[in-house]
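Mind looking over this structure? Questions follow.
Only one protein chain is missing from this complex, and each of the others stays in its spot.
The block that comes next holds subunit A.
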Amino acid sequence: MMEFIGPAIGHLFEPLNILLMVAGLTGGIIVGALPGLTATMGVALMVPATFAMDATSGLIMLGAIYAGAIYGGSNSACLICTPGTPSSVATTFDGWPLCQAGRADIGLITSLLSSVFGGIVGTVFLLFLAAPLARFALQFGGPENFWLCIFGLSTIAVMSSGNMVKGLLSGAMGLLVSTVGIDPNVGVPRFTFGYYPLVQGIEVIPAMIGLFSFSQVLYLIGSYKPFIADYKPAPGAFGEVVRALVGRCKVNLMRSSIIGTLVGMLPGAGGEIASIISYNEAKRWDKNPERYGTGVIEGVAASESANNAVIGGSLIPMLTLGIPGSAVAAVILGALLAKGIQPGFKVFTATGDLAYTFIMSQFAVNLLMIPIGLLLARIMTKLLSIRLTFVAIAIVVLSVIGSYAIRNSMLDVWIVIVFGFLGYFSGRVGLDTGAMALGIILGPMIEENLGKCVHLSKASGGSVINVFLESPIAILLIVLTLLSLATPFLLDWKRKRRDCGCDIAQPKENSTHA
């Protein structure tokens, strides 16, 4: 390993590679920030360009776009409450309130620095622990993934602790939407109402563009405000964020980055699940969980560090086993294979030069992201000084183009519009679009993995329960799910106890007397 790292760092200083990293990052951040253009699409679009480069430079460029796009998604999440990529749904929860309070700068700088931190943690795992972690990721099969998704779904309970019934109802609506299309287990079309294009199902991204950005436009227009939000940048924002991150957020950052790496390694689950789980864990372990959702640095930090840590995690099984950990890693794998490079544990010895140059480039990319990200963030906050009417038009145009571009289908444009109105009106009656999105994202995975468990149960005595109980990881996830479901009650109890601390103390005294 060490014999490769020196030359690998050398390769990074080649002018072409520096150029590719800077260009890839810039392009990636912009693609990520535009609602509808996702990381997967940005990377896939550039794959043909790699055919004209040597394999190493091509990989460096794709890696830079990937990192840039996942960070870029937070920009629109903070500024217009629209996740630029599905991975930044959870960033909107606190990033948008920060923007509304005039502190968009805090939100953006937190996103940037947390993304960099998460990205570096993920890459450290990739560099030092790729082989054992790849083995661990293989332990996740049908039952484990099923319970991981259920655990993810249980976060609705924490997310919407204000009104749990409406939260659950929203989640259920999302799950229902996700059943449109071909049944993954039997192969029969469902809920297509005789309209053939619906067999491909309701794609997650257009549904989210509708729920978040299109409905946001409707909301903003209805608000009669001249601008999206007041923007009151403060000179010491950067220092303020750094102090918060190295101070009260350091455990949160580390935990979220580790969750991101682990979830990233799993073939089924990606950044969208990692960021929501991390957000939720950050809230659960915080002393004052009720602050979350009002615009706290911790919330943005948890979501953004997790989704960038996913990158390193998703590359682990891709490089070592040829099994991509995310949709983007699958595209990068395609580029590798087209170059005739076979993944496998050998990749670190036989093609060590390439593998380590790629890994080291991820460190470089994350460090380069700080200046490039700061510069772009400064430009993007100008958005807040453009009149709302123009911004609204631009968002609608981008939403339509972006959703059409995903699979060149008009159906997706209609999905954006329908879900836009759905999101707007359900927001009006207090339903939770975040929970709905979670249902749409997790629904297909839950169904597919439950199907596997049912199939597998034939070999374990006919009961799905047996399949669940045979797996220690699944049992652990079941326990975590139960804990997660109990959290709102625990939080409630904690709050009550704090509000009247004396009441708790008194019975204690009484008991000593008795």
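Structure notes:
Basically, a contact is a pair of C-beta atoms (placed from the backbone, for glycine too) under 8 Å apart; a residue touches a chain by one contact, two chains touch by 3 or more; residues count from 1.
Keep in mind that, in the parts below, contacts and distances are computed from a predicted model.
The complex includes a chain that is not drawn, and of the options "LuxR family two component transcriptional regulator", "Protein-export membrane protein SecF", "Tripartite tricarboxylate transporter substrate binding protein" or "NAD(P)H-quinone oxidoreductase subunit 1" the UniProt name matching it is "Tripartite tricarboxylate transporter substrate binding protein".
Per the touch definition above, the residue from A:14, A:240 or A:448 contacting the chain not shown is A:448.
Screening A:6, A:48 or A:132 against the full complex identifies A:48 as the residue touching the chain left out. Screening A:128, A:285 or A:345 against the full complex identifies A:345 as the residue touching the chain left out. In the full complex, subunit A touches the omitted chain through residues 41, 43-45, 47-48, 51, 137-142, 181-182, 184-189, 196-197, 199-201, 267-268, 317, 321-324, 330-335, 337-340, 342-346, 407-409, 448, 451-452, 455-456, 458-459.
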